[in-house]
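For chain A:
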Amino acid sequence: MAGKTKLRIQDLAKIREKTKSLMTIRESEGRARVTVHMGTCGIAAGARDIMDALLEEISKANLQDVIVTTSGCAGLCNAEPMITIELKNQPPVKYGHLTPDKMRKIFVKHILGGQMATDLVLAVGSETVY
Partner candidate 1 sequence: MITFRMNGLDVQAEEGSTILDAAKFYGLAIPTLCHHEGLTEFGGCRLCVVEIGEGLRTKLVSSCTYPVEEGLVVRTDSARVWKSRRMMIELMLAMAPGSKVLQDLASKYGVTKVRFTPRNEECVLCGLCTRICAEQMDAKAIGFQQRGHKRKISTPFDMRSEVCRLCGACMYVCPACQLRCQGPQAETALCNGCLTMAPSCLEHYDDLQCWMYDAGRCGTCVQEKKS
Partner candidate 2 sequence: MVCAGTGCVSCGSFKIKEALEKEIKAKGLAEEVQVVATGCNGFCERGPIVMVQPDGIFYQLLKLEDVPHLVEEHLLKGRPVKSLMYVPPAEKAPVPKMKDIEFFKHQRLIVLRNRGRIDPEKIEEYIAFDGYEAMGKALSGMTPAEIVDEITFSGLRGRGGAGFPTGKKWAICAKEKASPKYLICNGDEGDPGAFMDRSVLEADPHAVLEGMVIGAKAIGASKGFIYIRHEYPLALKRMEIAIRQARDNGLLGEDILGTGFNFDLEIVQGAGAFVSGEETALIASVEGHIAMPRQRPPYPAHKGLWGHPTVINNVETWATVPNIIRRGSDWFQALGTDTSKGTKIFSLVGKIANTGLVEVPMGITLREIVFGIGGGIPDNRDFKAVQIGGPSGGCLPAKMLDLPVDYESLTAAGAMMGSGGMIVMDDKTCMVDVAKYFLNFLQDESCGKCVSCREGTQRMYEIVKGITEGKGQESDLDLLEELASVCKDASMCALGQTAGNPVLTTLRYFRHEYEAHILDKRCPAGVCKALIRYVVLAEKCTGCQSCKKACPNDCIKGTLKDVHLIDQSRCIKCGACKEACKFEAIEEQREEAIQVI
C-alpha cells in the first residue's frame, strides 16, 4: 500500500478481504506462494542464500506466477533456513535444514513439478492458532 491514505474502520474490513484473497493461492492466479522465513535465526543460518537461489531458479525458468514473500521466524529455530510452499488448493508444506542445492531440488520437484520432495519435508499443514 503506497501513499498516505487515512483509513477508517470500514476500510480495514475491505483491505482484509482484498489482501487475504491476494495471499491465498486458491483464489488468485498464482501457481505457488513461497515464503522464505527471515527472522534473525533464519538469516544467521543462511536464508539470504536460499532466497537468492530461489529467485535465480524462478528467473531461469521464466515463471511469472510464483509469489515470493518473507516472514519472521517460523518457530523451530534449529531447522532454519526454512521455507513454506503453498500450491493451489493444497495445504502449505514446510521444508527445513535447507541449503541452496536442496532449494534448487525442491524448486524443480515441488514448484515446477507439483510434487512434494518428501525426503526433505519438515511438515505439512498449518499451526493451530488458538
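Note that in this section a contact is a pair of C-beta atoms (placed from the backbone, for glycine too) under 8 Å apart; a residue touches a chain by one contact, two chains touch by 3 or more; residues count from 1.
As a selection rule, all candidates are chains of the complex that A comes from, given by their letters.
Predicted, not measured: the structure shown is a model, and the values here were computed from it.
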Pick from 1 or 2, the complex member that touches chain A: 2
Using the touch rule from the top, collect the residues of chain A that touch candidate 2 in their complex. 1, 3-9, 12, 15-16, 18-20, 23, 31, 35, 37, 39-41, 43, 61, 65, 69-79, 84, 87-88, 94, 105, 108-109, 112-118, 121-130
